[in-house]
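Left out: one protein chain. Kept in place: all the others.
Our next item is chain A:
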Amino acid sequence: MAAPAAVLHSEWVKIRTVRSTGWTLAMAFLVTVAFGVLLSALTNSRFDDLSKQDQLTFDAAGTSFAGGVLGQLAMIAFGVMVVGSEYSTGMIRTSLAAVPQRGALYFAKLAVASASALVVATVTSFAAFFAGQSVLGSHSTSLGEPHVLRATLCAALYMTLIALFSMGVAMMLRSSMLAMGILMPLFFLVTQILVTVPGAKKVAHYFPDQAGQAMTRVVQNDDTPYGPWGGLAIMALWVAAAVIGGLAVFRGRDA
């Protein structure tokens, strides 16, 4: 058996020494914060145009995380490339020759990549919150208000889980291109459109991103059939399914 600490160290150096790690994680931060600020500023300037209902259910924290809808795409790219690049470069054979215990290699990779994603996502989440609140003016909130700290931490958790979900999917497909081609439009377009279609809404609520976003809200949508912890549970199930599916493929298939 390869020593787990040695494999973790090796995977850490793998992540650290490719450029894609730096730029995907930097993009996740920049896009999330920048669009969060932009949307917060827009909302602040047009707050009086909102309907009475919208003003009453206004979620100041959730608004500052709104950039995550775009920022998550960079997290997806990060997760997909961490796993997929092993296949696109042919490195996987060399990696497996060095660490033939596939489960150990897989979990070491996922652990190191998820930890990296979590650090960046936490920084991103707090940065997006403070930057967003600073332009929301009189409509802003603070971390001390009820549920706000939970929403901020969950926004970081959401980004991390999206990255982990992408790693599992990329391993199941064993291809960066395929995984990107499926995940990007799914999370950027399909679920975003489906939640606005009355009939499809009921199903779309249970998609991983929609469920996960529920845990980042302070004020819950009336039509969402579960609360923040329900959302976390649903998303965690999706992530677990992707990770286990990835493990099954990795163990079962020829490299």
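Here, contacts are C-beta pairs under 8 Å (C-beta built on N, C-alpha and C of every residue); 3 or more make two chains touch, one makes a residue touch a chain; residues count from 1.
Operating definition for what follows: contacts and distances are computed from a predicted model.
Not shown: a single chain whose UniProt protein name, out of "ABC transporter ATP-binding protein", "Sarcosine oxidase subunit gamma", "NADH-quinone oxidoreductase subunit D" or "Cell shape-determining protein MreC", is "ABC transporter ATP-binding protein".
Only one residue from A:Asp48, A:Asp222 or A:Asp254 touches the chain missing from this view: A:Asp254.
Touch with the chain omitted from the figure is made, among A:Ala98, A:Val119 or A:Ala248, by A:Ala98. Considering A:Ser85, A:Gln192 or A:Gln220, the position touching the chain not shown turns out to be A:Ser85 (whole complex). Summarising the interface, chain A meets the missing chain with residues 1-3, 6-7, 9-11, 13-14, 17-20, 85-86, 89-91, 93-101, 254-255.
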